[in-house]
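Okay, so here's the structure we're looking at.
Note that this complex is displayed minus one protein chain, with the remaining chains in position.
Moving on to subunit A:
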């Protein structure tokens, strides 16, 4: 049997931790969850230090902890930000720092569990909230997205269903996934360099998701 994926959750709300623990236990195969009890330090010491994925509540009773987030990313950790906040600037800042993905707390097990699995495997995962933030990105530094990619992203944010997106745009679900993932890779290829971003891009090129020309062009 393959080894279980381990994740560490840093969140100061016990109810959230309990909920995520229940989702992890109910998943097949289950995910092993370590509770850091809202203390970032526990992500740096065992057993948290060797967890494959870090689930990070951006606001631990204060302003957004961007610096701590940056340190985790710089150490090569796969961080899933799991936050109450959904405003574009916060989401895009986290993405720039090199987080693996961003989920809002309204996004439940349907997104968190697949995101944890994707994180452990270095495969991109874009939640509808992250898609929404990217679709309204107006910064000059943003990567160039095709019209089709933009439509897909908007529809993904609105419907939270790849099947509905596929039905609306008249393409297959696989195509929808490809568009969404390509956008994520384009974002991993811009802004502040991070080891996690490089790993994501490398894996995407290996898998043939995106070509080198798409990223440099």
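Just so we're on the same page, contacts are C-beta pairs under 8 Å (C-beta built on N, C-alpha and C of every residue); 3 or more make two chains touch, one makes a residue touch a chain; residues count from 1.
Definition applied: contacts and distances are computed from a predicted model.
Entry comment: the absent subunit's protein name, as recorded by UniProt, is "Signal transduction histidine kinase", drawn from "Glucose/mannose transport system permease protein", "diguanylate cyclase", "Signal transduction histidine kinase" or "Cytochrome c". Touch with the chain that is not drawn comes from one residue among A:13, A:32, A:71 or A:88, which is A:88. Residue A:160 is the one among A:37, A:68 or A:160 that touches the chain not shown. Residue-wise, the contact with the chain that is not shown comes from A:168, picked out of A:13, A:39, A:168 or A:203.
As for the chain not pictured, it touches subunit A at residues 86, 88, 104, 106, 128-129, 132-133, 135-136, 138, 154, 157-161, 163-164, 167-168.
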